[in-house]
Structure formats: C-alpha cells, structure tokens
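Excluded from the complex is one protein chain; the other protein chains are retained at their positions.
Which chain is which? They are A, B and C, in the order written, and residues in each are numbered from 1.
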Amino acid sequence: MIHRDLLLKMIEEITMVIGANKQYLTDLDQTIGDGDHGINMDRGFRAIKDKVEAVKDKDCGTILKTVAMGLISTVGGASGPLYGTAFMKAGQVVANKMEITAEDAVKILDEAIQGIIARGKAAQGDKTMLDALIPAYDALKAAVEEGEPLTNAMGKAVEAAEGGVAYTKTIAAKKGRANYLGDRSIGHQDPGATSSYLMLKAIYDVLTREA
Amino acid sequence: MIHRDLLLKMIEEITMVIGANKQYLTDLDQTIGDGDHGINMDRGFRAIKDKVEAVKDKDCGTILKTVAMGLISTVGGASGPLYGTAFMKAGQVVANKMEITAEDAVKILDEAIQGIIARGKAAQGDKTMLDALIPAYDALKAAVEEGEPLTNAMGKAVEAAEGGVAYTKTIAAKKGRANYLGDRSIGHQDPGATSSYLMLKAIYDVLTREA
Amino acid sequence: MKKLINNPEFVVEEMLEGVVKAHPKYVRKLEGFNVLVRTNSPVQGKVALVSGGGSGHEPSHGGFVGKGMLDGAVAGAVFTSPTPDQVFEAVKAVNGGAGVLLVVKNYTGDIMNFEMAAEMAAMEDIQVASVVVNDDVAVENSTWTTGRRGIAGTVFVHKIAGAAAEAGKSLEEVKAVAEKVIANVRSMGMSLTPCTVPAAGKPSFELAENEMEMGLGIHGEPGTFRDVIKPADEIVEHLVDKILADIDYNGSEVAVMINGLGGTPLMELYIMNRKVSSMLEEKGIKVYKTLVGNYMTSLEMAGGSVSILKLDDELKELLDATADTPAFVQL
Partner (left out) sequence: MKKLINNPEFVVEEMLEGVVKAHPKYVRKLEGFNVLVRTNSPVQGKVALVSGGGSGHEPSHGGFVGKGMLDGAVAGAVFTSPTPDQVFEAVKAVNGGAGVLLVVKNYTGDIMNFEMAAEMAAMEDIQVASVVVNDDVAVENSTWTTGRRGIAGTVFVHKIAGAAAEAGKSLEEVKAVAEKVIANVRSMGMSLTPCTVPAAGKPSFELAENEMEMGLGIHGEPGTFRDVIKPADEIVEHLVDKILADIDYNGSEVAVMINGLGGTPLMELYIMNRKVSSMLEEKGIKVYKTLVGNYMTSLEMAGGSVSILKLDDELKELLDATADTPAFVQL
C-alpha cells in the first residue's frame, strides 16, 4: 500500500535520481541519439517540484496528473510526451484515491505502457524505454498475482527492468533517433530504457527504506 | 660584373630558395601577420618562370621588368606591389644593358629601396623588409666605393641584411599587419625582412659559386 | 566548450530576445513562451504556417517568420522538440480564421509534441493540419522504423507553402502544395566535426583529424557511417548520387540548396555547389534556382548538406514569389 505521502517521497526520489544521473543519461544519448535525454529529464523533474508541492494535499490521481502536465510542458523531445502520457494514464488509474494498492500498481504500469505505445507506436524490441518497462510490468504482475508483498514484487520489477536495459545493448534501434544509426546502435544502451529503470529503482528504494 | 646569363641564374636561385623557405616564411607571417608571405612569394616566383624564359635573350632591364610585372600580377598582398616595384626600379637602372656592374648593383639596390619607400611609405625601424634592405645597401655601397670586388661587397651586404633581420626581432612594427599586434610583435622576426635577406643571400651564393 | 554565451540554461531565451531586438519589423515574441510570430499576427483570412523544433538550427525556424513564409516558429530547448503547450500557443496566436498548417520535421519527439498540440487546438475548434517533412535519404524509409528525418529540405516547404498561403490558398490547398514539396525534395548531409550542446558541455561525438561522418542529421548525432575525409568533389558525388537514386529527377528542372551546418565557411559551400551543378548538368537535370548558405544548421558543426527539389510550374512560381523574413528575403 502506497499512501499519498509515500508517493510524494517517490516523486522526490525520482527527481533526485534523475538529477544525479543527468550526465550519465546525456552521455548515453550522445552515443546513439542527440545528447539531451538527461538534460531533458532533469529539466522536467526540477520543473514539477513546485507544482507538486501545490497539490501535495490532494489525491494520488491529482498528484500524478500534475507530474504528467509538468513533464509534458517542460521535457520536450520524445521522452516528454511519452513519460507525460505515462504519468497521465497512471493518474487516471488512481483518480480520487489517497492510497495505491499493489493491484493499482500493476494497473498503473499497464496503463502507462499502453499510453506510451499509443503515443509512440513502438513495440518491445525496438530499443526504447518499453524494453525496460514491459519486462518490469510482467515481473510485477506475476509477483503481485502470486501474492508477494509490493516491495518484493517491485524488487523483481526493477531486476527485470535492469535486464531489459542490458538487452537494449544487443539490438539495433527501430524507433527514436538511435534508429538513424542503423546497426551502429548495437552495443549501446538505450537512454530512455535506462531512465525508466532508474525511476523504477527509485520507487523501489523508497519502498524498502520506508518499509 | 654580372652578365645577363648570371642574372638569370640568380633569378632561378631566388625562386628555388623562396620555394624551399615557403613554409618558414609562412610560419613567420602566421606569428605576427596573416600567414601567407611564403605562399605569396612562392606563387609569384613560380609564376615568373615561363615569363622570364620567354625573354631570356633580352637585356637585363627587360628581364628585371618581366620579373617585376610577374610579381605584381601574382604575389598580391603587401609584398607583391613592393617587390614588384623594387624589380621594376631595378630594371630601369639597367635598361638595355647586357651586364650589371658593381656600381649598377649599388644603384639597383638604391632605386629598389626608394621604390619600396615611395610605394609603402615605411621607414627604417618600422619592422619591414626595409630593415634588411637598407643596411644591405649601406654595406654594399661602402664596400664597392672602397673598391672591393662585387662578390665580397655582396657578402657584406648579406651580413648586414642578416643583422637587419635580427634587429626586426627587437622592435615593434609600425607598418604592415604586424603593427596591429602592438608590442606583441616584439620578439618576432619580420617575414618580409627575412625574404629580402634570403634573396640577397641567393644572389651572393650564385656569385660565389660561379666566380 | 568555446561559445559566446552567458549561461547554457538560458541560451534559447537570450537568443530569442536578441532576435526580437534585431528584427522588430518582422517578429515579436509571445510573452512567457519561446514562440516567435509575425509582428502583425494573426493575419486575418490567411492560412497560417507554424513550424519549429529544437533550437540550434538557426536561422531555422524563427528566421523564416515573415511575409511569404512562416507565421510562427516554436523554439524548443537545444535539439529538443518544443512542448505541446508552446506549439499550441503559437497556433492560437497566428490563427487568422483560415486554419493553421503545422510543418513538422520527422522526428519522434516533434511528431508527438506537435500532434498533442494539434489535439489541443482541435479541442478549441481551431482548424489545424500537419505535414511531416522527411527528406533525408541517408536514412532508410520504412513503416517499421522511425523513417527518414526532416532536414534542410524543410526550408523549401516553408518557402513554397508559405507563398501559397500568402496567395490566399485554402488550408487544404496549402497542405497539398506542402506535400508536393515533401514528395519531391531529397537531401543528404555530412560533417567534419561534431558540435556541442551548451547544456551538455562536451562534443556530441569524437572524430579523428582525418575522419568525417556521412549521412547525418541536424542534431549533432553521428551519421550513418564514418569515413576518411575525401576531396569535396567525391563527397558531393556520394551525396548527390544517393539523392538522385531516390526519386526520378530525369529531365526535370530542380531547385538546389547547399546548406551549411553552421561552422563551415561559405567558400566551401560554393566549392560543393560547383560539383553539384556540374553533376546535374551532366545528367541533363536543369538547375532553376540555387540557394547556398546556412539555412538549417546544427550549432557550430562543420559540414553541409545538399537538397534537390524537383520542380513543376506551380512550385516554380511559388518558389519565385516575394518573401520578406529576417533570414530569407526575395524581391
């Protein structure tokens, strides 16, 4: 069970982690993209701080939609609309709720992924953030369905996402800028998959720390 | 006494020496000018080859004027009109002559220098080619007046020119591009003084070799 | 990083201020948004053109805002597609009642952000249409991939569709002519050096003294392959051959653009043009008009691209029409 206050902590943690990995994500994007992914994500999460603060007493849905709108209007690039859509869809799952259950969490990840696919028209194996998110979703869902506590389940999701990030190194990109490189993108890790993994990991870290 | 054929050898030698020092002169000009002196001079002397060939049976005046016109129409920059004018004036001294006497040589250098001054409005001590040429003239004149053979006299002129080149290192430029550097030009040798020295040296080398 | 800037975070805002100070006759900035529109926007009854994308491509796109070309240009962060709210604001500001055409370059980010803006505009009953420019033949075109990029050929779309809009054509007609340009323009570029995104602080890639990147876009990204530097004529030959292999230019008249990426002197662009024009002459393709200069840049990257647009009478007339913008003026 994730209470609204814990959700706020998670958003803070994500902001911190993205900030700490700004250069790392940018470096990854310089190799196979245009070298702005860390800059974009960091700008976005820094910009939502005040906006989230203003709705910190509201429900989880409002908080997540606030994050979504903030990202959409500050990140730009490919990741802005995609992560923005993901948070928007997540917010719809928990509209008016003060707490997020394990089942909600599964639903959130599902909806977020569907939103990303609808907006970006990519599929698993295209070397995008989906290659981290879809395995994470599968792992989370299986664990929650088997009755594991959310923290454990989230741990498995993070592991799966990490595997997905590693997998992106082995394939050529079909979507996003890395696609322009053709086979030259093989051997390099996808920045968006990496930021997705970092966000999941941040959530998991808050869960374990606060548990 | 310099016969027309020896004059042709001198022009050839100058062409060779300038070619061999193209990079050196350009490097000097990169330091305090715009880095083209060697390129300019080399272009000019390579261009006169065929033109001089066409008048090789003519008198010394015609040959020198041919060099002058060739330099004027191919060197460009500051050195083109200056050396062009110098050779033009030199040619006027020995118009219709098949030989150049020691006295002619003194007169040639005098006229050349006057031509350079008239055209470029510089004076000794401005850090230009004049700082090599004027001392050379003074030495040549003195030696010839004392009755020394031309080769010896020319040797003294070359020495004086070398001293003049060294002197250019110690002063700030008042004329030419090096002037823009202000005191930053101190410590660096003037490219035009250097090319003047190299030409006098080439003439002297032909004299000693052929003597 | 050697740049004439103050703070990497504010380069776009400071640049736009400088643009507005330089060209008040042509453009004004929407308060609170990184959007330039014609000083006299909205032009009532005229179809409006909005383009944009990441910054760092100057004079694209703000430099082409003015009579006969764009009505609005949206400036994202450097090499980063602008956000939907910014695009939406531009659309609202330029809409003169006859609808707005979005000229989008084919990048995932641009597509999505402009699409979201179009959705917002539709919700406010503003008539919006979009075209997607994808002129870069360096990249394979396929529905399974991101597809070809939009690069310098985009400027021809601005010019020609802009002229159509100025001539009073309907949104549908302006869109159709824009699509005709897109169907008939192909480009390819190369670079000798990387460039440095101010906020990243270091070059986008590394190239040895004797290396170049062939087939690259306008975002500091590496190209489709790396090669040793060749003489300009050989490089041009490769670019033009790729372009001519993509659509049939046989016997046609064309417009040529030799576009500098920002750090390459005009001298070299003209040396490229010499070869382009002689190749086209040899193949019996007639050059109707040539543009040489920095139209769609990639910050200070050294390199260039060649664009060739196949013309018909309609395109020729629109290409020749008067234009008056900060970066493109034509009598």
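The rule we apply is simple: a contact is a pair of C-beta atoms (placed from the backbone, for glycine too) under 8 Å apart; a residue touches a chain by one contact, two chains touch by 3 or more.
Quantities reported herein were computed from a predicted structural model and do not represent experimental measurements.
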For the chain that was dropped from the view, give me its touching partners among the shown chains. B, C
Thinking of the whole complex, not just what is shown, which of B:K51, B:K97, B:R119 or B:K169 touches the missing chain? B:R119
Give the residue, chosen from C:G97, C:P265 or C:G284, that touches the chain omitted from the document. C:P265
Contact with the hidden chain, among C:H23, C:K105 or C:K169, goes to C:H23
Where the missing chain touches chain B, by residue: 26, 30-31, 33-36, 39-40, 43, 72-82, 119-120, 174-177, 179-182, 184
Contacts of chain C with the missing chain: which residues? 2-7, 11, 14-19, 21-23, 55-56, 58-59, 63, 192-193, 209, 212, 229, 231-233, 235, 256, 258, 262-274, 277-278, 287, 290-294, 297, 299-300, 302-304, 322, 324, 326-327, 329-331
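FYI, only the chains that are shown with their structure count from here on.
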Rounded Å distance, chain A centre to chain C centre (Cα mean): 32
Taking each chain's centre as the mean position of its Cα atoms, how many Å separate chain A from chain B? 75
